[in-house]
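What follows is a single structure, written as structure tokens, with notes after it.
All protein chains but one are shown at their positions in the complex.
Then we have chain A:
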Amino acid sequence: MATRKEQGAMAPMTMIQALRSAMDIMLGRDDDLVIFGQDVGYFGGVFRCTEGLQAKHGRHRVFDTPISEGGIVGAAVGMCAYGLRPVVEIQFADYFYPATDQIVSEAARLRYRTAGEFIAPLTIRMPCGGGIYGGQTHSQSPEALFIHVSGLRTVMPSNPYDAKGLLIASIENDDPVIFLEPKRLYNGPFDGHHDQPVVPWSKHPLGKVPTGYYTVPLESASVFRPGSDLTVLTYGTMVYVSEVAARESGVDAEIIDLRSLWPLDIDTILASVKKTGRCVILHEATLTGGFGGELTALVQEHCFYHLEAPIERIAGWDTPYPHAHEWAYFPSPARVARAFRKVMDETSSPVFQGVDLPLRKEG
């Protein structure tokens, strides 16, 4: 983080500890903050993100809820109408669907439909993403479904430092924020080499986190790895996959970690693509109708005359997330590296990413 300033005492933290620290600090700073969700109270969350918070701040501030995503978000919207600032958890992003009506029709629209008379400054935390053998309902990346909704902010950190700073910024923000947490990154970065030992955050520079209050502003992307050959627009786990793919492909990729998915930091994106002239967009979520389509359109609209090659998208396949075929599904460093090289070859012919077979009709 080039812009990171001296922020007092630092401590090694996993993403889990960083998120917990953010909530702990905000519970202390804002009496109107409440935290609730399934298993988040006494037990401290199935991922331990809220461990100890109920004991420290009390059952009125941090509590367990019935298993009802619609109820969790609906009650939170009502609390917002009262004047509280709820931070709620949906246990897995795969399970937000029952809350869709409350998120889309209510939280996202409340300020607009009342001309600001009522607002919904809530944060909805959702562990997301694959790479953990989570199968269909513990691996999804539903960010595109939120990005399509006017009135929502969608955020996804990729490391403990950003996780804490972005969560504090999201909680303080007066708009409803969907805060997606890549659970694959909870304990350490992951570059897609599932056959190699996992590195813990304690051995990574971004695992050092200020113990006190700080924010990472929303709508600010970070240049995760500067480069000159091509621009990679990505976020979450794919930041590390693209980093290792750059190394392995020998392509000097400039990796942009979007951090705020929507509204996003358009200036950082455009400056980078205009500099490199090439763009690869990478996410775990399925390709069609995915956020990559929007990013592609934005780059095409704003950087057309700077582009030296077609924009390449690498994404999860357009299938439900499989269990046994996890590593054929998850965009691998090899697949990403191939795409990098393909974009560097300046081909304008149709691109069939990661498919080695020639395209032909069967039979």
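Points to keep in mind about this one:
As a convention for this text, contacts are C-beta pairs under 8 Å (C-beta built on N, C-alpha and C of every residue); 3 or more make two chains touch, one makes a residue touch a chain; residues count from 1.
By definition in this document, contacts and distances are computed from a predicted model.
For the chain that does not appear here, its UniProt entry gives the protein name "2-oxoisovalerate dehydrogenase subunit alpha", which is one of "Na(+)/H(+) antiporter subunit B", "Hydrogenase", "2-oxoisovalerate dehydrogenase subunit alpha" or "Electron transfer flavoprotein subunit beta". Touching the chain that is not shown, out of A:M10, A:V46 or A:L84: A:L84 (per the contact rule at the top). Of A:P12, A:G135, A:G151 or A:P322, it is A:G151 that touches the chain left out of the display.
Within the complete assembly, A:E219 is the residue of A:D24, A:D94, A:E143 or A:E219 that touches the hidden chain. Only one of the listed residues, A:T14, A:T50 or A:Q102, touches the absent chain: A:Q102. Where chain A meets the omitted chain, the residues involved are 32, 34, 60-61, 65-66, 68, 70-71, 74-79, 81-84, 98, 101-102, 105-106, 109-119, 150-151, 153, 173-175, 219, 263, 266.
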